[in-house]
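Note that this complex is displayed minus one protein chain, with the remaining chains in position.
Think of it as A and B in the order they're written, each chain with its own count starting at 1.
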Amino acid sequence: MQTIDQLVAESPVFEGLAPDRLELIAGCAQNVGFEHGERLFREGDPADTFYLVRKGRVSLSTHAPARGAIVIETLDPGEIVGWSWLFPPYVWHFDARAVDDVRAVAFDGACLRGKCETDGALGYELMTRFAAVMIDRLQHTRLRLLDVYGRDSDS
Amino acid sequence: MREETHLTHPAPAVIDLDGLHALIGVLRDRGYCVVGPTRRDGAIAYEEIASADELPAGWTEVQEAATYRLERREDDARFGYPVGPHSWKRWLLPSRVRLWQARRGDGGATEFVEEAPPERPFAFIGVRSCDLHAIAVQDRVFLEGAYVDRDYGARREGAFLVAVNCGVPGGTCFCASMGTGPRAESGFDLALTELVGDEHRFVVEVGSDRGAEIVSDLMGDPATPEDIDAALGVTHAAVAQMGRSVESFDLRDLLARNVEHPRFAATSERCLSCGNCTLVCPTCFCTSVDDVNVLADGGAERWRRWDSCYSQDYSHIHGGSVRPSSRARYRQWLTHKFGTWIDQFGTSGCVGCGRCITWCPVGIDVTEELAAIRVTDGEVDHANN
Partner (left out) sequence: MTPVPYRVVSRAPETADTWTLLLEPLGDHIAPAPGQFNMLYAFGVGEVPISTSASPDADGALVHTIRDVGAVSHALAGSAPGTVIGVRGPYGTEWPVEQAHGRDLVIVAGGIGLAPLRPAIYHALAHRDEFASVCVLVGARTPAELLFVRELEDWRGRFDVDVDVTVDNAGEEWHGRVGVVTQLVPRAPFDPATAVAFVCGPELMMTFSARSLLARGMPKESIYISMERNMQCGLGHCGHCQLGPVLICRDGPVFRFDEMERLMEVREL
């Protein structure tokens, strides 16, 4: 099983960061586990943590009256859960739940935010990497919006 | 072209007006349904005719963009006009034809009965060179692909073609620049060139064995060198009088690289999507099928009818039409006719007959359109793409 240092060094989202930065980030991280069905975070809660999935599947969902729970997206090993820790109002927009037994690395976003405020270069580097994650998610979300399989659309 | 002029065919002959009457009579006697030009509804139409008396003697057509009218000639030439709104597809690919009938038998068995072809073969009198090429273009679509259209094949197989060389090109004709006329070179059984002078006569060239056989019944004389020169002179003069022209070099590639040209949007503002051009065009072949129930006996039929790429639901798939805008439909027609037809069937779809220019209610002129695109090759319509 990889150490947190190894995971952080190999994760695409931290690629290209200098070793001292990687060490800093790893220093803000710890291993966590969730049983299937357990919630990682709740919509509306303060967003001070983000996760890197090591094992298992995490779902992002919301709840609508009469529709019940709607799963927006699932995230698998190697994927990052959460960017709301980096942007005001630092609040979660969705529920995150463990679909099965999940092992993840939890990063102290509040601590990293503090460090970014004093170290602008670090802030820039983290911002660009998380922006890339968001763009990727946005593109996929746009495709889902197109509802290509719908009855009245081209299918 | 289906038939070639062989050196073994008899030399050209000359017949007079009586000979022309006899030609039609001989064809009728042999059981052909003779179809030829005749005046009807203010135009020269291709209808079944009983004799040469029904030919539009002494009439000509004046054609320009969005303009067609008949005018009296000073002589009584039988073929003194170019082409009217009809083309021979009216007979080879009729606007409405039943393809088959289906009957439900006992025990749910279903029988499909193919429609029989027409009983009498056709003899077409007065086929212009452009229209000969148009027939050859449709032959490629219906006879030379992976599948043969049975009805077209049957009608085409038996058809006897009497071409007539053009002396009077219309104002909208551009066959010369398309390489499709005015002289009929091949693909006919007989080709006539009318000479109206001291003696009203017709030089008859033979293009097939069937043609040779018919000519031998006509009591003609061998054509003299003067007759042949005069006949060639008729079509040479026609070339000089051609109303329009198209620079046909490289059209396929020109259109392929200009699918987003602003000219399409600009011209489509005038286009009514009426489909007249597709109706009168001698090569347009698009059809649709209608599946209908026959209430009387619980059977069903399939009919084939002309369709047009200009119609709203021509390109309909679930969800809507692929080409909802008039711009897209006009582009489809123009680029198909002059460009992608070559990719699909190996020849141009246009034979330069000019009918689309004449019969467009707003006078859209394909020769002008192509020239405009050529001159501004590479321009892109950013607003509509």
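Assume a contact is a pair of C-beta atoms (placed from the backbone, for glycine too) under 8 Å apart; a residue touches a chain by one contact, two chains touch by 3 or more.
Every value quoted in this text rests on a predicted model; they were computed, and no experiment measured them.
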Visible chains that the absent chain touches, using the contact criterion stated earlier: A, B
Contact with the hidden chain (one of B:18, B:53 or B:343): B:343
For subunit A, the residues touching the chain missing from this view: 57, 59, 61, 68-74, 76, 97, 99-100, 140, 143-144, 146-151, 153-155
Subunit B, residues in touch with the chain not shown (by the definition above): 99-100, 102, 104, 108-114, 141-142, 145-147, 149-150, 256, 259-260, 285-289, 291-293, 300, 307, 309, 314-318, 322-325, 327-328, 332, 335-336, 339-340, 343-344, 385
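Just so we're on the same page, only the chains that are shown with their structure count from here on.
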Separation of mean Cα positions, subunit B and subunit A [Å, integer]: 68
